[in-house]
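Okay, handing you the structure first.
We show some of the complex, not the whole, and keep each chain where it was.
Note that the chains are named A and B in the order they appear, and that numbering of residues resets to 1 at the start of each chain.
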Amino acid sequence: MRIAAVIAAGTGLTIAYAPGATSYNGLNLTPQMGWNTWNAFQCNVNETLLLNTAKSLVSLGLKELGYDYLILDDCWSTGRNDSGYLVEDTVKFPNGMKSLISQVHSYGLKFGIYSSAGLYTCGRYPGSLGYEQKDADLWASWGVDYLKYDNCYNQGQSGTPKLSFDRYNVMSKALNATGRPILYSMCNWGQDNPFDWAYTIANSYRMSGDIYDSFSRPDPRCPCDEAIGCSFAGYHCSVLKILNMMASIGQRTQSGSFNDMDMLEVGNAGMTDSEYVTHFSMWAFMSSPLLIGTNLLSLSPGNLAILSNPAVIALNQDPSAGAAVRKWRYPVADTDEYGIGEIALWTRTMDNGDSVVALVNAGNASRSMNATAKDLFIDQGTSGTYTVAAELSEEFDIYDLWANRMGEAEAGQILNGTAEVVAMNSTTRYNSTRVSYADGLKANATALFGKKIGRLSAGGTLTATVDRRSLGLFRLRKVEGNKLRKRDEL
Amino acid sequence: MRIAAVIAAGTGLTIAYAPGATSYNGLNLTPQMGWNTWNAFQCNVNETLLLNTAKSLVSLGLKELGYDYLILDDCWSTGRNDSGYLVEDTVKFPNGMKSLISQVHSYGLKFGIYSSAGLYTCGRYPGSLGYEQKDADLWASWGVDYLKYDNCYNQGQSGTPKLSFDRYNVMSKALNATGRPILYSMCNWGQDNPFDWAYTIANSYRMSGDIYDSFSRPDPRCPCDEAIGCSFAGYHCSVLKILNMMASIGQRTQSGSFNDMDMLEVGNAGMTDSEYVTHFSMWAFMSSPLLIGTNLLSLSPGNLAILSNPAVIALNQDPSAGAAVRKWRYPVADTDEYGIGEIALWTRTMDNGDSVVALVNAGNASRSMNATAKDLFIDQGTSGTYTVAAELSEEFDIYDLWANRMGEAEAGQILNGTAEVVAMNSTTRYNSTRVSYADGLKANATALFGKKIGRLSAGGTLTATVDRRSLGLFRLRKVEGNKLRKRDEL
């Protein structure tokens, strides 16, 4: 049974909505955004780094864009005390974790911490298996708002969905029992198909092995081609590989519980600008958590501009909370040094009825790409096909969501502190703490819709030239008719 | 061990029959038929829709053809009361469920309801996991005759046949404990190989991800190519994909417990007429439940004619309760836009000894197709081969099961109420409430056998021209000899 589809196209009946909470704990109705220590710093973490980063999140306007979780990953403790409680590393955190978190809160940010559902964390620090309630209580007492919960050293407690569910559920219940709202980010690497069961116990769940800073290079250490049934997910998974693994499971994405494609690599120098644009766009489009994973203190203007594009973030924070669908994927002859070359079309219907289209060119040459109306609207009709889709007889204005990308000069000003960021609402910038994305989308806020570049005739074909290893990302807005028409598709 | 094969061909001994009930609860000796809300209406359900549909099932002669279950799918409740009992949505059902069901019964129809073996239904309404007996008791008290039991939000209770069996068995026992005969339709999407274990606890079991209204388009959201071992079945599975998934598991089909290929899409506009003919024919031929999934109030004459073909329904309701076997399948060069193109031969032996043949042309061009006697009768000999099959030395009359399809004019009269349907027994129409299919088949009722179009010589080859994306469906009747010879093949 397709989950919670409540389409009423053409039936003439009023639409019914699913009752009850759409999040098991009320949190994360749209994907979490923030910053995490791991990708750039691994175990080299300390109070100074975190406070400097907190400052940067504010000064660069990232907090206002929605990046409001500051997450401390592995390597923060030194063991357990005689009472069984974890003890923070006082060399790294000389003022203690409670004080640090309090300061982070004072920046208007929320604080995330890390552990593993195993004997140790991945870095061999103490894990939480068997200590779930003690650890949750401690974190709550510190003011922790978020837990990333890893899968290392899990004592073989896996192999069926039930074994993994039961293990992760212990911490879910422990967090709930603290009474403090704590976002629960499950990191079991897609083992035992979490997209089939995690939504009743967690706010997000990793669905693959660890990302690395490469657009397409295959690595044997990321051995599975499919998320389904992968019992050893590994790491060094490329952007393209993780993206394609989402094609068959993204359908399970829902408000309150998201497929997590792993943290962003934007800024870490392993990809070109257009590859980072593609990476960021597709993570946003798929409703993956958007967790910056680079050193903000040395961020380049170009990468700030990528991370700050409000029209792309608006896809991620859309109330529809869905994932894009891969409509087609074809190999191309212009492959890269690893033999990889492909193109794909991904689409998604947004809460306000707009359609968004990504034409991904993962070939090695620039090319003209086409998407027919049939390709675009295959899911819009009765029973999931295009035949009777109303969209086939409608015209759409085409908006390019990267056309208003912030320029180098403007980004540079923000980075060197000469631009005012708090109030920045413009075509290039957005302050979601003043007007939420949901409200901004309803109000057709300029910054959230890119730039109009043309029109798609009824039943016509969308055509765009897309650079090598890049994408075209377009928002289609109906020319006439009720823009407020609600479409609940997931 | 081949299940319950009791062939005695050539042995000269009397045939023994398997003892005891062939259905675990005595129900569903042939596949259920009826109408379900989901494919056309999803969550947009209410009393008016159901009562109008009930009326239509009668007025269109569909009830008389055997479509006698009216099934309300997801989205009918608003939660549980303080006693833990489900509460119907009184906006949708202002007179209450009990009253509604009583009215449905008054039309001579049976009533089906829906829940999930999980925390929630797929639409996030309350699920029955942990409430099985309470829910079964309530439904029985309302007069419910049928339960579709879904698999959403199952708390990870899957991964081995035992985990799925045990979960679904709780409801099976609960339904039995009510004392009311309630058909139990398991919908766990083929997870954990239900074709290997469901027959002792359920009357039918879904064997794939959800169907969608497409004949052949592959969709990554329906990721498994085989039913066996598929741990994430998904949705947007095409007719052709589901059909081919049956080839290796249809053998487990048996009286009282059927592989469910999902509800029909006939009438929903995503396929051509010949594609719907193929879809309907093969669902009937495979002994899948036949559950109409379209809006009866806007049904076209052509689609009514498809759903009403008595000679095809007779395959589905044959006392043999078996599934057709795919004898061969070949790729063809004339592929469609998705690269799909194939032809296949499916056959099945009926209770009265007739053989039925489907030549499926899923290529993009019309073609002449052949089936040799050897292809046709491979299963008829001792030990499962054709070599000593008696059929090789027999002649057969060939009946085209679509030749007597009801015309547009006649169907139009039924739809506009100018035709008398209650008594309609003719070459195009059948009233199974007067003469059951079993009795009609024994009596060689004209409507159940199509139109004679030729003869197959002994050991000869059946040849037919089959349109693109269509099928030839033929019933072979022995020219001489005892038509009443019983063949128990499954």
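The definition used in the following text is that a contact is a pair of C-beta atoms (placed from the backbone, for glycine too) under 8 Å apart; a residue touches a chain by one contact, two chains touch by 3 or more.
The shown structure was predicted, so the numbers you read here are calculated from the model rather than taken from an experiment.
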- Item | Entire complex copy count, 2 subunits given | 4
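Please note the rule applied: only the chains that are shown with their structure count from here on.
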- Can you tell me the C-alpha superposition angle of chain A onto chain B, nearest 5°? 90
- Where chain A and chain B are represented by their mean Cα positions, the distance between them in whole Å: 41
- Where on chain B is chain A touching in the complex? 38-46, 49, 74-75, 78-79, 92, 116, 119-120, 122-126, 150-160, 163, 187, 189, 210, 212-214, 217, 220-221, 223-224, 231-232, 234-236, 265, 268-270, 293, 295
- Task: Over in the complex, which chain A residues touch chain B? Could you list them?
- Result: 1-8, 11, 13-20, 22, 159-166, 169, 192-193, 195-197, 199-200, 226, 228-229, 247-251, 325-326, 329, 378, 381-388
